[in-house]
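Just one protein chain is left out here, and the rest sit where they should.
This part shows chain A:
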């Protein structure tokens, strides 16, 4: 009667071994280390570099645990975080621009373990210190830019189809208003606009296209809500790549860069403390626009003086403060720029900046230069500066843009994707190249959340979390051993396996441990107790009712299992809700809770029953149970 299938014992054994193996990596302490990665194509990771780094460290009086070469980086392991800081401060200036030097925590897990895919849980920022940012795309600005682009396309198709128009303009509500000249064919214009927009707005990909309404000789184009949200989403995706490059330039090991929702990016930089520096590098929310020059400095000065600015142009100012007339139409914008680097012009030997555009930008540039050799081309640098104003004694934060012309050189020949811009000093060309690279965000972004956790606080949090979990565990074990005696010991063993499974599963799936995660762990201990109490109490009840011990065990387990199932599944529902609607730390909490509950169903129903069977089944004459 009291028996248990062999295969279940085998299953438990397998689970036990796997859980122990995959939980094991967490027991290995990590070495503070410095990671050196090549940042340019000339830089090499080889024995020579290793010898050089070791020499530099010895000279600075830093003793390392060891230096090793991995696939693409050099890792210097150190004894403590002070040595780590000293080492990175020594190496950074010496190695120069070619290498990025990042602080890291190197795993000490032996190879045979990591070869099996076993790895320690990664620690959240609240446990190791670092910077957490959330950035949000300025939806209004991204939208405005895209609508300007559409208006531009409409002007072109109308011109090409020889349909007369007096104005095509973006209105403040981000619709486009087209006014045709008297007698123009409204229907033909409508068809032209709709075909030009269908391809531009990606209507074919399944989105609903813009809504076009006509009224007399006026046509209004409105974007669909779906498209408006997709514009923001596209911008986030493009910016993600740019920001990822910028993070690599800072040299942070194991950064996190994730999209959150429709228009946000989450950035986590472990080990970094200087927020101002990080924000400056990541959030340089500058962008770049190429526009045709429609009037030189003299004409612009005259236009400013008379206040009579041509309809298709705008006044811009250069570094020296001189005005210049540029086309309203953006030829190529910063998000179409792929690369920029300082060069020397092969023909004249003068400094230049080599610029590479993507194919769409290249095509527009080609079309423009075909028709405009000898004309000037202006590069406008647009920077976003956050401002704080005091309104009625309260701080109001917003941002303003500063636009200035950084270059306005003459187009000397037809070019497309790759071209040079010359006429700059050596210094200016280096600056321009770096500005171009840094300013290539598709749409401006704002920091909407920022958390900095000091490394000492992180270490403290780990210690507190561990202490709390251990005490929670300790309280529970002591109580069970005294209260349920032999069955209490069985329960304790089941609980220990439970904890092991949770740790193993979390490590296996690369979950991040955070402070609320510890809380989840303590809670899941508390909740998994419930299953065991249900079983033990049920067995006591059956014994009281006069059932023989072995039968009482079987009935107790069977009757309790249903209840455990129902009550735990509802707990999982709560966990899933927390995960679905929570962010960061809440999700960590939810994950631990759900894994904990699931594991406890297994340990309470299967494992503890196996143990009890093992203990009591061989006894032929069982008169009483130690429960």
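Just a few scattered comments:
Here, a residue touches a chain if its C-beta (ideal position, glycine included) is under 8 Å from a C-beta of that chain, and two chains touch if they have at least 3 such contacts; residues count from 1.
As a convention for this text, contacts and distances are computed from a predicted model.
Chosen from "Protein-export membrane protein SecF", "ABC-type sugar transport system permease subunit", "Xanthine dehydrogenase family protein subunit M" or "Nitrite/sulfite reductase", the protein name that UniProt gives for the omitted chain reads "Protein-export membrane protein SecF".
The residue from A:34, A:101, A:433 or A:578 that touches the chain not shown here is A:578. Although one chain is not drawn, the whole complex shows that of A:113, A:161 or A:533 it is A:533 that touches it. Which of A:543, A:595 or A:610 touches the hidden chain is settled by the complete complex: it is A:543. Interface residues of chain A facing the missing partner chain: 126, 134, 136, 261, 275-276, 279, 283, 386, 388, 394-399, 446-454, 456-457, 460-461, 464-465, 467-469, 471-476, 479-480, 482-483, 485, 515-516, 518-519, 522-523, 525-527, 529-530, 533-534, 537, 540-541, 543-544, 559, 562-563, 566-571, 573-578, 580-583, 585-586, 589-590, 593, 624, 627.
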